[in-house]
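Note that one protein chain is taken out, while the other chains of the complex remain in position.
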Amino acid sequence: MFQGPIIFGLTVNEILLAVFLTLALIFTYKTLVERDLVKAVVYSGGEAVSYALAFVVMYAPDLVLAYVAVGLGIYSALFLFVITRTERYEKEVVEA
Amino acid sequence: MSSEEALAIIVSLAAAALLAVVAVGQGLVPVASTDLTPLARFYLLNVYNGSSQLWGASPEVITSILWDYRGLDTVYETAVFFLAIIATLTLFRDAKLLPETAGSGRGMTVIVKTVTRITFVTIPIIAASIALHGHLTPGGGFQGGAAFGVAPLLLITAFSLRLAAERGWSKGKLLTVRTAGLLAIGLIAVSTPYIIAALGGKAGIGYVMQNQPKAWAEVGWPYAIAYAGMRVLFSGTLLFLNLAELFAVSAGLALVFTVIAMPTEVLEKGGGVKK
Amino acid sequence: MLSLETQMYILAGAVGLYILSSLIYAYKLATEKSVPDMVILVDSLTYDLAVFIVALSILTQNAYLAVGALPLAIWAYVFDIYMSKYLEGRELGD
Partner (left out) sequence: MVTDALTLIGQVLGCLGLVLALVGAVNDLIAAIGFVRFKNFYLRLHALTVGVIGGTFYPLIGLGTYALFCIAPPLGYYVAGVSYVTAFFVLITAPAGSHAIARGAHRAGYRPEPAREDKLAKDREEGVME
């Protein structure tokens, strides 16, 4: 088994985990604030891939199988089905 | 991303990291231990240990936890999923899946259709291998079912819903498979007490979702069969539960997407609450 | 021939390059404005992840990590199909 170097007292796995989870955080934030719902679906696909990278680094292949199948294959299709029936752009909420 | 947003994200991440480093350095917050917790130690020592009373007979710890040690949780989870699908069907209860009302049937281009013909065969094979090996390698019933659920979606998107309707898909057939899967899970779960009663043993010695025989409840499913000098491991009930979950989840997802993919005017005419 | 240690260092270098390009893809995905560009960036990220999984399973001598590679490649294709059919402006079940 390959043992990587230790940087600032952290192993390579821990650093990669931090990087990928930060990516997932950024994509989640973009999904929340995006007004164009199709773009939000694509951002949530990126979030699913980031979480899958983090799960790979944590040696959890079961979660990779379930998370990517749901996040890229099913969730995005479900939201596209819904968006074709409503509006693509989220409107600004006006306080009455 | 605008520059203010980027700046806000960077500043807040840096502040959070600084706060975390200070808090950990001062000993203000508990830090996760790198040792195994007692619960993890229990599972690792008992799951594939034939000399243990509480063994799960499966080399794959996660499937064993899901269907053996925490089996009832998974049954409830499947029931919640079933109820969600029933709720979706209630919204569209008057919409019939017929070839005449299922859209134009044009589909996508020839290139996409040709590649989809190859890929569409592969997805069920992947799903079956994930579910049938679920007690030996990473995977299991839900993962296999979620993988299988993509296949009808791909068919509906690349070919059309009309093709699916012409090939004889209907809400009733899919709902039958779905319910049969859930019933099989229930029957396997309560099979052990009934086997004991049928064998004439004392009633009550045998638990719901009992995977392996225990010293105080001696009847259970065998964990392996010997065939022609080979030992085939199927881990008691785990293989059968995974198979039933595969059918339940995949038919449920196919049902939901078949209903949602109908043309908008059909859904508006047939779906919804009658006025 | 190359020694085992050299082989592992070559593989670790390849994994490092993949992580670097994944980060560039993710940066472009977060700053990109047009939808088709974002879709092919998610594709690239997914294909990167497939190679990353196989390389990591060789690097750590752990076969079970590699099971996710084939589904990932197919889900990227499936995601393309959905988005392109949406962009064509037709109903998804048509």
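Labels for the chains are A, B and C, by order of writing; each one numbers its residues from 1.
By our rule, contacts are C-beta pairs under 8 Å (C-beta built on N, C-alpha and C of every residue); 3 or more make two chains touch, one makes a residue touch a chain.
All values derive from a computational prediction rather than experimental measurement.
Here is the thing to keep in mind: the chain we left out touches B, C in the whole complex. Within the full complex, the residue among B:Val115, B:Leu187, B:Val208 or B:Ile225 touching the omitted chain is B:Val115.
Although one chain is not shown, part of subunit B still touches it, namely residues 108-109, 111-112, 114-116, 118-119, 122. Listed by residue number, the positions of subunit C touching the unshown chain are 1-2, 7, 10-11, 13-15, 17-18, 20-21, 24-25, 28, 34-37, 39-41, 43-44, 47-48, 50-51, 54-55, 57-58, 61, 63, 66-67, 69-70, 73-74, 76-77, 80-81, 83-89.
By our rule, only the chains that are shown with their structure count from here on.
Farthest chain from subunit B, judged by C-alpha centroids: C.
Residue positions of subunit B touching 2 or more other chains: 1, 130, 138-139, 147, 150, 153, 157, 260-261, 264.
Taken residue by residue, subunit C touches two or more other chains at 30, 64, 67, 71, 75, 78, 82, 91-92, whereas all remaining positions touch fewer. Every residue of subunit A that touches subunit B in the complex is listed here, in rising order: 22, 25-26, 29-30, 33, 61-62, 65-66, 69-70, 73-74, 77-78, 81, 84-85.
The residues of subunit C lying in touch with subunit B in their complex are 30-31, 64, 67, 70-71, 74-75, 77-78, 81-82, 84-85, 91-94. Note for the complex: subunit B touches subunit A at residues 1, 5, 9, 13, 62, 130, 138-140, 142-143, 146-147, 149-150, 153, 157, 253, 257, 260-261, 264.
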